[in-house]
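Below is the structure I would like to discuss, written out as structure tokens.
Left out: one protein chain. Kept in place: all the others.
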Amino acid sequence: MFKIYLFSILLLFGLHSFCRAELIRVYAAADLQYALKEIADLYQREHPEDKVELIFGSSGKGAAQIKAGAPYHLFFSADMKYAEELYKEGYLVTKPKPYAVGRIVVWVRKDSGLDPSKFPQILLEAKKIAIANWEHAPYGRAAKEVLQNYEVFDRVKDKLVLGENVSQAASFVYSGAAEVGIIPLSHAISENMKKVGTYFLIPENKHSPIVQGYGITEAGKNLKGVKKFYEFVLSPKAREILKKYGFMVPGEK
Amino acid sequence: MIRLKIKKRLFGPQGEFLLDVEFETKQAEFLVIFGPSGSGKTTLLRIIAGLEKPDEGFIEVDGKIWYDSKKKINLPPQKRDVGFVFQDYALFPNMNVFENIAYGMKKKDKHKVIELLRLAKMEALKDRRPDTLSGGQKQRVALLRAIAREPKLLLLDEPLSSLDRDIATFLREEIKAFQRRYQIPTLMVSHNIEDAIRLADKILKIENGKIIASGSPREVLFSKNPSSGFILKGILLEKVFRGTDYLLSIAIGTDIVEITASKEVGETLNSGDWVQISGKFFATVREFR
Partner (left out) sequence: MHEINWLPFWLTIKLASITTFLLLLIGILLSYYLAYNRHKINTIIEALLSLPLVLPPTVLGFYLLILFNKQGLIGTLWYKIFNKQLVFHFEGLVVASVIYSLPMMVHPLTAGFRSVPKNLIEASFTLGKSRLETLIRVILPNMKASILTGIVLSFAHTVGEFGVAVMVGGNIEGETRVVSIAIYSAVESMDYKTAHIYALILFFMSFLTLLALYFLNKKWKPYDKA
């Protein structure tokens, strides 16, 4: 029994070591779920020697994990604040650069019978509204601002279902658990969600601009691949992908 | 040779009492510690084996100190070199008969195990697991296991108490034979007078933790003054009703005799009772073995 055990453990360790190529480990805000995946795929096609590993979650959680010592090489925040905070405390080694500006939408399933363009009335009709937790998700913060600017926050706050990050909030509406979701435009135009839902783009002036910044972490500072990918994100090809997912990119209108 | 003097507080069914024992034995002697249950016999045996610690005293075997409260010596059971036969045998269920016997040997010797098994006529059972053996077979394996390691001292805790009388009688002789053959000093705890009569070179009679008598079986178990006339004293071992009368088995001295008794007399007697056989009775007496 012991022998078999030891053997299988050794075997597993052996197999595991094969899996490690040149690794670029990226923590990214969940709104980048689709866009960054496509950018990473493109990058890996051009640089087969590197492997980009993506971990998505809320910006706040990512910042907290980096402070606690998470081995991420790059950090893509959904705002500038978290990135700058990390930079100031020495966890990021490059000054945070903006790479995209995001927009938010009101999203419903087509089969819900709701019309997202009737905003904000639609919120009063819905039983549950999914948004990301504004405590640590910048898109949640923007969604909250929208609700406040339309002066409905107090009336709907009991209906809010908070996702840990925007992806979770999106999955709440996608699965039908909530009727209405205030989610990133990038999610709304992903293939998955486009098929089953419709959305209404919330006017830019109803929330402060969602300027997203990124940087290289302490753990990633001496890695060549990390530097390459860091630069690749600002390349024209990558910017095209970001634009395709509804982001505005710095320096363009 | 054993020199022993120990004291230990015990909690019996009748409350607290003091086990307070002192004795010496000679080489290769078979000592039976005899007394009713709850008198501290088994505890005494466990103390000698090192499985329990006395409050004070000393134990010396063959000039080696096993325990001395003053010198703060207390050898663990592993260092005491005893062969202990437990009342319920304590055979290892995960090992077969051969492995059980070989387990405690100081020098692994296959032939010795086989020889022991042959002496006990158990060769055929060597690959059997303990749970497939009868009580008597288990008892013999336990005895062989204790003997196989050639201990300085053999300790037997009521080894025959849970067996049928026939098997017990048979095994009693076997224990005696093994003890004689290997010349191992032996201490056996028992409340059975047959054990005491048939096995002991010397008996220690214990009651409530104290030795109340010691000496040869005849000295300890039977009256010292020879009675005048034709009176024999014995202990009733068994009575069997045969339709009209009883057949009584009575231990007298180191012999067992069988005599008949009328239905009326037989009914008043129980095994373990002291009986007197007076010369006035007409008795058919024949040798038991």
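We call the chains A and B, going by the order they appear; numbering starts again at 1 in every chain.
Convention: a contact is a pair of C-beta atoms (placed from the backbone, for glycine too) under 8 Å apart; a residue touches a chain by one contact, two chains touch by 3 or more.
The shown structure was predicted, so the numbers you read here are calculated from the model rather than taken from an experiment.
Among the residues A:133, A:167, A:186 or A:217, only A:167 touches the chain that is left out of the figure.
Across B:27, B:94, B:244 or B:268, the residue that sits in touch with the chain not pictured is B:94.
Among A:44, A:65 or A:235, the one in contact with the hidden chain is A:65. Although one chain is not drawn, its touching partners on chain B can still be listed: residues 49-51, 76-78, 80-84, 86, 88, 90, 92-94, 103-104, 106, 130-131, 145, 149, 155.
Annotation for chain A: contacts to the undisplayed chain at residues 5-6, 8-9, 12-13, 15-16, 19-20, 25, 30, 33, 53, 55-57, 65, 68-71, 165, 167-168, 170-171, 174, 192-193.
Just so we're on the same page, only the chains that are shown with their structure count from here on.
The centroid of the Cα atoms in chain A and the matching centroid in chain B are 83 Å apart.
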